[in-house]
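Here's the structure we're looking at; comments come further down.
Missing here: one protein chain of the complex. Every other protein chain is in place.
Labels run A, B and C following the written order; every chain starts at residue 1.
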Amino acid sequence: MADSKRISKIILAAVIAFFLISWIIKGLAIHDEDSVLWFSVRDAFLITLAAFLTLAIFSFLYKDNPYYKFAENLFVGVSAAYWMCVGFWSTIIGNMLPNLSESLSSTFGVPYKGFNIFYIVPLILGILLLMRLSSKAGWISRWALAWIVGTTAGLNLVRYLRTDFISQVSNTFVPLLVDWKGFGAFYSGLSLASTGQFVMTLSNWVIFIGVFSGLIYFFFSKEHKGFFGVASKVGIWVLMITFGASFGYTVMGRVSLLVGRLTYLFKDWLGLIS
Amino acid sequence: MKRQLPLMLVFVFGFAMIIQYFIPHQASEWVNAFFMDWMMIIGVFALALGIWSLTKVSWDKVKYKKSNWQYAIVTLAGLFLMIFFGFDYFRHFSTPVGSNNYMYVKFYQHIVIPIQSTMFSLLAFFIASAAYRAFRARSLLATLLLIAALVIMLRFNPLLGPLQPIMEDFSVWLLNVPNLAAKRAIVIGVGLGMVATALKVILGIERAYLGKD
Amino acid sequence: MKLKIVVVLTMLFMGVWAMASAQESLETIAAPDSIQAAPLPEPAKELSAKDAPDDHGHAIDVTWAKSPDDGERLKNVIGYIVYRAANPDGPFEARSGLLLGTTSYTDAGALNEGENDFMPDYQDYYYRVRAMTQDSTVFADSDIFGPVQSYGQWYDKGKTAVLLLVAGFLFLTIFFISKARGGAELYVRRLAGIEAVDEAIGRATEMGKPILYVLGLGTAADIATIASYTILGRVAKKVAEYQTGLIVPCYDPIVMTVAQETVRTAYLDAGRPDAFNQDMVYFVTNQQFAYVAGVNGVMLRERPATNLYMGKFYAESLILAETGVVAGSIQISGTDEISQIPFFVVACDYTLIGEELYAASAYLGKEPLLLGSLKAQDYAKAGVIILAVIGFISLMLGYHDFVDFFHVTG
Partner (left out) sequence: MNIFDRMMSLDRRWVFLSLAIVCVVTYLWDFSVPITISNEVKSIYDRFDSLQEGDMIYMSVDYDPNALAELHPTTYALAEMCFRKKVKIIFGTLSNLGQGMVDQVIRDIADSVSHDATYNGVFYKGREIVNGVDYVFLGYKPYPAMVIQAMGLDFRVPFPTDFYGTILDSIPIMKGTKNFDQCKMVIDMAAGNVAEMWITYGHGNYGVPLALAVTGVMGADMYPYLGSGQIFGLAAGLLGSAQIEKLCNNPGRAMDGMRIQLFAHILIIFFIVMGNVGFLATRNRNKMR
């Protein structure tokens, strides 16, 4: 136990030393005669810090460790505060104040739009929500929650139906015989070209059967037996093929994410490549 | 009152928003725009609750010396430093879209952005380990998953030689046809599930989220 | 919403531009060599204008028939410009740019008084269409049409298909729920992912380890998140009964407050309000990967026996699920985000695919009322299949009206 503590202390010392040296070297590298020394020191620190944090996150791949914990906790704190500030400045100051108070608007330097009584409502709902912090009046916050849940449920119910559901249903209306001019023409024009009649017809059949069996798979109140059993089995096959294909397709995009990080480490920080 | 009023609010506003969708009139668009704005503003109030929750949980960790309490100090330090810089209005502030404080911007650029993109790039590793572990020909379904993934992954591989264009055509077909069919089935099902859930909430059948006492 | 804004702004923009540049476009079109000999074209015919249907007002549709010299006879008409006036005597101002290859135009103005190009409703307007030739000084005006007024509608006829679907589904749901209330037995098949939830809670209790419930990146505005609250409610109730620990880290602050309320209710229902602690449900941060970093930390340090991922997930799905594998937890996921389902399927022990997420709360609750709505969903799916069959039969017979009915605009 004592040994492992000593080892981790040695590692810590080595890491600190390494990044200190890196900071100094980076500072020397970016400093030139025209620039203020303090600025070079500061910029070098920020670049080194970002590199340290990058490596700290990567170290998670080996196992959970103090460096990852540090980066994680810092990240959580800083990002929560960041969004708090963005929300405050852009929404409270940018959207709400200009409709409520002239004097506050001018204090914060936003153009006053005139008093609008409708902006009292979110203010009240917001304050109701904050009542949660009180143990006695906490239940009042449910009014605000009820408004939020009711509005979003109603809002999204129809909009999803329109954008995704109906357009998908209507796109399923495909002809199962593409440009049908009889069997003779079908055989004479048979080809594997992607825009050919055979492939188009086959594709439309696959789409129809895929959608049909997929929907059967999602039936909840029918046992998967007999016809339903076969159809739902085909359904889950099609689903699995799709999942495999999507997975394979994404691999490429995910690997290219790494290129950006490698460029940061080797180019911006270490300066190994130009 | 404590329980009935919220349920009524859900019902009234839920149906109001459904009806609003079918009305193209200017008044209805106006209502919609207001609701969107309100939601954003309430969101910021809720964010204050969130920050409170984060602070409290972290503070308790430090206070009661729970495991890893030292790192909770890092969270709190990051949080309050960033809030301090972000609200440093009276010295540097200029626009209503965010703080122009130098450290605020630099913290974002050199802490948030690098960690975020590194976390994102971990996916390259996880996608590899997940593929290795899960793509085994254990069953018919697993084999289908495996084969489809391999076909797509191999489609651009120059090592395939003359097979490569065929593989590419087949991949495109796979992505455009069976893929489309399955996604469509899922989307249709999801649509119905959403409508059912929303209706249950609006009708007050599903009310777990509204509390009891 | 965004789309609407863009459309309105586009119209606005085009309107303003048209007015500003109509004059200019006349000048810049190169005149042909034979200016003197340019013969006058015939004007456009059958001009008519009416309020644009199914909209918020402030727009008028103008249509006309081609000038006989457009493409035929003299072949010198190249396009049209729409003019509008508040009086039949004028002054007429250009409302469009040079319109090529079309015989209709929607004249739309701004919605609010004080804005540029405000076009009030219920005001008389008069229209005229000018047939233009290559030479900007040679043109022909049509007869004046008017008066015509714009106004907003209270029902959008283009959305009838949606209305019918909503009404039909509402009816089905209420019908089956009342049937279930009447005591009818409704069969539901088993779902492996759901049964695993019960087992997983039992396992956590045996191991003395907590359960991690992740609501995902959904905001309060996502119905997947609403579905996730309801599942959380059922899970929390069982957790309270078994006296197991529960950890719910949240991404969205509003979702956090609702989740706190849900869990508290569940503990009350289970008769263990004393065991509830508000800090079980806490806020992490609302930045995608910072949230993931935090949840990863919880997984590796608290070592939960079971991880439940229910709701909306994006690119982080695989990071979460793979870390869960490292921590050795049983993982059950459910999402309606299609692009992420493959990753959950690959990395989790059980996955609720799409609609199954929405069915989960009914399954877990096992109340007849909720099961009734599942039956309604099944009938709706059967309806979709029937519609699809009718759809391509009608396509095969060359009858397109049926298919067109489902193309919802706006």
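Rule of thumb we're sticking to: contacts are C-beta pairs under 8 Å (C-beta built on N, C-alpha and C of every residue); 3 or more make two chains touch, one makes a residue touch a chain.
Just so we're clear, the structure is a prediction, and the values are computed from it rather than from any experiment.
K.L.:
Touch as defined at the start, partner being the missing chain; which of A:Tyr67, A:Tyr119, A:Phe220 or A:Tyr249 qualifies?
P.N.:
If we include the chain that is not displayed, A:Tyr249 is the one touching it.
K.L.:
Footprint of the hidden chain on chain B, which residues?
P.N.:
Residues of chain B in contact with the hidden chain: 124-125, 127-129, 131-133, 135-138, 146, 149-150, 153-154, 156-159, 164, 168, 172, 175-176.
K.L.:
If the missing chain were put back, which residues of chain A would it touch?
P.N.:
61-62, 194-195, 249-253, 255-260, 262-263, 266, 272-273
By our rule, only the chains that are shown with their structure count from here on.
K.L.:
Tell me the chain pair with the top count of C-beta pairs in contact.
P.N.:
A-B
K.L.:
Could you tell me the distance, in whole angstrom, between the mean C-alpha positions of chain A and chain C?
P.N.:
Going by mean C-alpha positions, chain A sits 19 Å from chain C.
K.L.:
Take the average of all CA coordinates in chain A, do the same for chain B, and state the distance between these two points in whole angstrom.
P.N.:
Once rounded, the distance between the two centres reads 6 Å.
K.L.:
Using mean CA coordinates as chain centres, what's the gap between chain B and chain C in Å?
P.N.:
The mean C-alpha positions of chain B and chain C differ by 17 Å.
K.L.:
Can you list the chain A residues in contact with two or more other chains?
P.N.:
As it turns out, chain A has residues touching two or more other chains at 57, 60, 69, 71-73, 75-77, 79-80, 82-83, 129, 132, 142, 145, 148-149, 152-153, 155-158, 160-162, 165, 169, 172, 208, 211, 215, 218, 239-240, 242-244, 246-247, 250.
K.L.:
So which bits of chain C are touching at least two other chains?
P.N.:
Residues 159, 162, 166, 220-221, 223, 226, 254, 257-258, 261, 283-287, 289-290, 293, 301, 341, 343, 345-346, 353-355, 359, 374, 377, 381, 384 of chain C each touch two or more of the other chains.
K.L.:
In their shared complex, at which residues does chain B touch chain C?
P.N.:
Answer in residue numbers: 18, 21-29, 32, 36, 39, 42-43, 46-51, 53-54, 56-57, 60, 67-68, 112, 115-116, 119-120, 122-123, 126-127, 129-131, 133-135, 145, 183, 186-190, 192-201, 203, 205-206, 208-213.
K.L.:
What residues of chain B sit close enough to touch chain A in their complex?
P.N.:
2, 5-7, 9-18, 20-22, 34-35, 37-52, 54, 68, 71-72, 74-83, 86-87, 89, 93-94, 96-99, 104, 106-125, 127, 131, 140-142, 144-153, 156, 169, 171-192, 194-195, 197-199, 201-202, 209-211, 213
K.L.:
Inside the complex, what are the residues of chain C that reach chain B?
P.N.:
Touching chain B from chain C are residues 1, 4, 54-58, 111, 152-156, 159, 162-163, 166, 169-170, 173-174, 177, 219-221, 223-224, 226-227, 229-230, 232-234, 250, 252-254, 256-259, 261-262, 264-266, 268-269, 279, 282-290, 292-293, 301, 315, 318-319, 321-322, 325, 336, 338, 341, 343, 345-347, 353-355, 357-359, 361, 369-370, 373-374, 376-377, 380-381, 384, 410.
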